[in-house]
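Not every chain of the complex is shown here; the ones you see sit where they belong.
A and B label the chains in the order they appear, each numbered from 1.
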Amino acid sequence: MVPSLAPTSEAEPAAAAETPDAGTSDSRKAGFEVRLANFTGPFDLLLGLISKHKLDITEVALATVTDEFIKYIRRLQELGEEWALDEASEFLVIAATLLDLKAARLLPAGEVEDAEDIALLEARDLLFARLLQYKAFKQIAGILGETLEQEARRYPRQVALEGHFAALLPELVWRHSPEQFAELAAKALKPKEAAPEEVGLGHLHAPPVSVKEQAEIMGYRLKLGAPLSFQTLIVDAETTLVVVARFLALLEMFRDRVVAFEQPEPLAELTVRWTGDDAEWDSSSLSEEYEAGPEPDGIGSGENGSE
Amino acid sequence: MRQGLNLTESEAGKTAVSEQKTLQDGLAELEALPGGPRAALEAVLMVIDQPATSEELAAGLNVTVAVVEDLLQDLQREYSGYTVKAPDVDAVGFADASTAPRGFELRNVAGGWRIYSRSDFADIVGRFVLEGQTTRLTQAALETLAVIAYRQPVSRARVSAIRGVNVDSVVRTLTQRGLIEDSGNDPESGAVLYRTTSYFLERMGIGSVAELPQLSPHLPGLEGIDEYYDASRM
């Protein structure tokens, strides 16, 4: 069921033949070559390599196939034009996982010590699970293919209705003007838009909340002099998001040493007091770190109100 | 044939009785024709161009579903070369033309009945019938079809994750070939979900997806995966 791996001779890659790249002719001399079309994905390649080494999939020493897998990836990269980015990246993800696993094997065997070891174990288990799952579907695909082929040897009787029966059919109701029909044609001929590739977030209406903006608001109130409780500071917050933003803003302000906190005991009331001596302080002096983050400056898709 | 909805109990009872009567009349009517109900069923089977359910056939012939199903089974056996139950012909050694298989067979696929040429004659029939000749599916298409068949309804992203590659163009091909279809959107992600069609069942020669071969024998338990780890760790 697992298609045998085509060895060097007949396996001159179709894609490579079209690529006048000198690099490919070098690699063509390498021992192991496969026709790109032989594989329908990274798992397929991995299974191919495992079967080439006559390894049981459950006992495979992945390190032995890693090198070949990586070699294959290099070939893919050389033939870059022939490969869609997403396709190539699937291969690279698995190559990276394999490399990790290989690296782990080079180290002395021992106890699992840290989170990194555990992550590696998980990566390995996941790779195994996915590989086994893929293998099952590949076998089933073979069975489906055989069945479809066998069944194609039976031709159904599907003859046109005999004239006297066709004449019995009720007259069609036709309500379309030529213009309506043309409209229908235009709709039917329009290229179908590809289905969305990602989950749309457009329907989520989280109002943008800017941390800096909230810092500005609280800074203004605190500079008046009187210490304020956190409760008081958030009394006008319309959403939880604003509460969170104000809390983050306070942490930022604390780091900038413009506020001090007082809390007699855990979970007790938090009192905030202005300590900055710069009366001219404004939120633009807050740490730059928010700017560099993936969510610039705000929680949600924040627009920067203060700049 | 269809019953009304707002019947009192006694009316319903009467209708059931009268319907029963009509169906028996239907059978009597067929008995009077040359070849009887069996031939009438054959005549109908000659004009259908897609599998017909036994209910549809029963309605057309005006007999009960049970009667039609008996007839269908008789025909199926007869076409395949088994002697039909015929009390007057049970002399042994009777092996003439009537017990040789016919060139066609009656099959129950995709939930309906339809006549097919016997596969033994595929090469000969193929010379006459160009239509319906389908090109073979690629390995990628078969694998994608397999995942969809066993995980339906399923999104392309899910199929992609299992196969490890993008499946967009393969899904398009399978849709155009009529083997899979859009079955609405995932309530959570909004992604289009795909399922196999009745044409797929027809091509596979099965009645429903429940008849697909079991996946489990091909999928060793993943519980033992830790052992694999230990084994290869040496």
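In this text, contacts are C-beta pairs under 8 Å (C-beta built on N, C-alpha and C of every residue); 3 or more make two chains touch, one makes a residue touch a chain.
Keep in mind it's a predicted model, so treat the numbers as computed, not measured.
In terms of the labels on screen, the copy numbers for the complete complex are A x1, B x2.
Keep this in mind: only the chains that are shown with their structure count from here on.
Subunit A and subunit B have Cα centroids separated by 39 Å. Listed in rising order, the residues of subunit A touching subunit B in the complex are 3, 40-44, 58-62, 84, 86-87, 90, 94, 105, 109, 121, 124-125, 128-130, 132-145, 147-159, 161-162, 165, 194-196, 199-200. Subunit B contributes residues 45-47, 49-50, 104-105, 107, 114-119, 122, 125-126, 129, 132-134, 136-140, 142-143, 145-147, 149-150, 156, 162-166, 168, 189-192, 202-205, 213, 215, 218-220, 222, 224-226, 228-229, 231-234 to its touches with subunit A in the complex.
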